[in-house]
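My structure is below; once you've seen it, I'll send some questions.
Yeah, one chain of the complex is gone here, protein chain that is, but the others are all in their spots.
For clarity, chains are labelled A and B in written order, and residue numbers in each chain start from 1.
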Amino acid sequence: MFDLFSAQNKEWLIWAVPLLPLVGFLVNGAFGRRLNVMGSGGVASASVVLSFVVSIVLVGMYVPDGAITSIGYSWLNTGGFSVDFRLYADRLSGLYMLIITGIGSLIHIYSIGYMSHDEGYARYFAYLNLFVFSMLMLVMGDSLVTLFLGWEGVGLCSYLLIGFWFKDKKNAIAGKKAFVANRIGDFGFMIGMFLIFWHFGSLTYSGDAGLIQTISSNPELLHDTTLLNWACVCLFIGACGKSAQIPLYVWLPDAMAGPTPVSALIHAATMVTAGIYMCARMNFIFVHADVAMTIVAVIGGVTALFAGSIGLVQRDIKKVLAYSTVSQLGFMFMAVGLGAFHIAVFHVFTHAFFKALLFLGSGSVIHSLEHSLGHGNPDSQDMWKMGGLKEKMPITCYTMFIGSLALAGIPLFAGFFSKDAILYTAFHRGDTLGWIIYGLGVAGAICTAFYSARLMGLTFFGKWRGDEHAYAHADESPRSMTAPLVILAIFAVGAGFLLIPAAWGHFTPFADWLAPTWTTAQAMLPEGSHFKLVAEHDAAAITAEWINMGISAAIATGVFLFAFVIYKNPANIEKVKKLAVRGEGDSATMTPWFRLLLNKYYVDEIYEKAVVGPVRIASDVLFVVIDVIVIDLLFVNGSGMLVKASSDLGRRMQTGFVRHYLYAFAAGVVFLSALFLIIANQR
Amino acid sequence: MDFLFFISALVAVAGTFLLITHRHPIYALLGLLVALTASAGVFLALDAPFIAVAQILIYAGALAVMFLFVLMFTDTRTDEDTGLPKAVTARAVFDVALTRPARIKKKKEGEPSKYNPLRFLAPVNPMALVISLCLLVCATFAIGQLPDSFGAFGTLPTAYDGTLMNPATVTAQEAAANPNYLEYGTTEAVSRTIFEGFPLAFEVVSLLIFAALLGAVLLARRHLAGTGMPGTQDVGKESEHA
Partner (left out) sequence: MLEPKIVLFLAAFLFSAGVYGVLSRRHLIMLLMSLELMLNAVNIVLVTFSRVWAGRWSGAEGTGLIGAHSGQFFTLMVMAVAAAEVGIGLAIIVAIYRRKHTADSDASADLKG
């Protein structure tokens, strides 16, 4: 057994990590319908758990000694462009591998309970395994091309799982929306890829012809900042699509149409952080693209506030979490834009735990309520029709409470450390951009604390406001669902202690782990760059750190308490309704700002009018002109008519009379023999 | 030998004419029989007595009888012909050629005139005539191109050595006395060729004939309902043009 994990085998073992889920997918895809939900889910979970075990061994034993690469085969080889199908596990990939397979395992196990009453469990687990495989390919591929393969793969799985209950048309439309929004992003991503290949002549990371080596040996390539800016902006457009940033975030809230564990795994913990992974992977290019980095930071900050403010008023429990995810992704991009890649990845890490926890907890609530309300009933997700569920579902309540505290950034919980580090990076930067980002971040943090508390207050505390029958039948979820909640809750508390700021003793194993990833970028950092790629112990800045920490802790705690007090008390909820809503959801009586938030700033409507409408009109015109007239009439029917007309002529030759064929045959014989005689005589 | 060849050739040509000019298949068959039998004479003139005998046995014997049988089964008429031929007389030719053409032409197509004394002859098909004449011209031209070595037949060896399989320098008397010496074209010589030169081809051809035998039986047998045996469906007259 331990021979299997010996160092000679590491280049083989690395293949097991993505291929195990692929095997799970194939088994579930081919035979899943013959298995029951335990069998199907068991196969799926086992494949991911095994993959997790192998990942732990690889990351724990071998990755610290240096990146592992393993060539599968030469994938594309066209002229000057060649891509090997090669896996690459360095510290950054290793971390992602652990997050994907670890949280993936928990969510697979949780899904066995969640999907037990669904007929399509085999399809579900097949898609989920395929997703894990694609996501692992995304983070383990050794080139942007393999990354893109995984990128498209996770997009496909996301599409399939959002539209999992495709019989409801609204779910299918949500899946389509996600696909289209991602496609716009992919367009940018591909342009970025082309620009990088054009400039650097490679898309591979490692190896002699890889990007890192190319940049190290040809530093002059980095002087063309215009091109680098364009390339990075294009890559960031791709990241916007995948990681749901303005202006392409619109698909993520709708993506909540899929099963809740999917939202937890794909649309909170892993896939949507692919954009951050890609930026972190390309850090050695991004640090030289100042303009692009500013754009990234500003977009991230605006998204953080924008999505957070929409989350304040949502009634659907999953929508709140969705907007929260968009907002937190905005925080991550703030960190990327400020050059603090390790902090961005750290926030990905902590966020993966507490957001997966929150989604799984909300899934537990929905699962419980759907028992009596019926599957797909919107009331099962409406927080206004919940309340007091603490009594019925204590484990869910307490674990989710921990998740909310972490999300809100209450000190000592995981989210505090990561979010505080982001805000401190902006705070400490000292220029205008830094202050703008800091302002956006603080405002976003206020929203975060508020909606976290509101979600807890409305769902678990106060009085039940919905259907009495449903409350009576609400019950704690099975152990396969609560166990992952507990495990995630432990990490939601503990994960933050891996990056303790200087003010508290400068304990930074997380940043140290990732430090080799940025060595190239660090070594070639331009003079006077603001970017701090590694955690430095800056004694002079301790005071600033304390000030920043105080502000964010005070904001988080204060706002959280304020909102929690409002929403856990039924009387106060009525007051809020009077003050803001002014009526039972009648839009005419609402306060204008409330209406604006409730309608999500009318972004969907604006897109509908400004983008979808013209496209639709153009499509109609094209349909009539190109499709109906040119293709159908001219090409399809035209070629048919041409063939028919010419064959009408040819048909006349086919009289069917044997002697006519014989005439032709004999005349041919005569002609050929005459021809041969003439040729023979001319020689 | 030359005399035998020219007589045979003349008869063969005459038979051929009979074959291709006569309207009625029975007379055409007669012409074919004549031509094939005359060909046997040609083979004899070419020092191939075994082939000559085989020709008469296979063609004149077996094939002609088969043709005759099938002619008895089927309707001999086609759209182009009715009636039985009468003898070609000088008077008839004269009539057709000189005195009656206008009258014959008046008759509708496809309905041969009763006034046509040469109606037993098949009408001339100009297209077929042109093509076959062109072929003849080509073939003649090609024969003319043959090298000089085809100018004469040459002299045959007196006999072949049956052991060495080579021509032997012996006198005719010695060859006749010793059974080991074989003369060209005799049954023994041909059979030695078959069984010592091409045994596989011979076996394959026997297999082919066997397959043809089975196929012919299968194709020609009438399908009888309920027997479960394959065969051709007998279609009623009413569905003739369906």
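Quick note on the criterion: a contact is a pair of C-beta atoms (placed from the backbone, for glycine too) under 8 Å apart; a residue touches a chain by one contact, two chains touch by 3 or more.
Computed from a predicted model, the values in this text were never measured in an experiment.
Within chain A, the residues in touch with the undisplayed chain are 647, 650-659, 662-663, 666. The missing chain lies against chain B, touching residues 1-2, 5, 9, 12-13, 16-17, 19-20, 25, 28-29, 32, 35-36, 39, 42-43, 45-48, 50-51, 54-55, 58-59, 62-63, 66-67, 69-71, 73-80, 122, 124-125, 127-129, 131-133, 135-136, 139-140, 143-144, 146, 149-157, 160-162, 164-167, 182, 184-185, 189-190, 192-194, 196-198, 201, 205-206, 208-209, 211-213, 215-220, 222, 232-235, 237, 240.
Please note the rule applied: only the chains that are shown with their structure count from here on.
Distance between chain A and chain B, defined via averaged C-alpha coordinates, is recorded as 87 Å. Interface residues of chain B facing chain A in the complex, by the touch rule stated above, are 127-128, 131-132, 134-135, 138-139, 141-142, 145. Chain contact summary for the complex, chain A toward chain B: residues 659, 663, 666-667, 669-670, 673-674, 677, 680-681.
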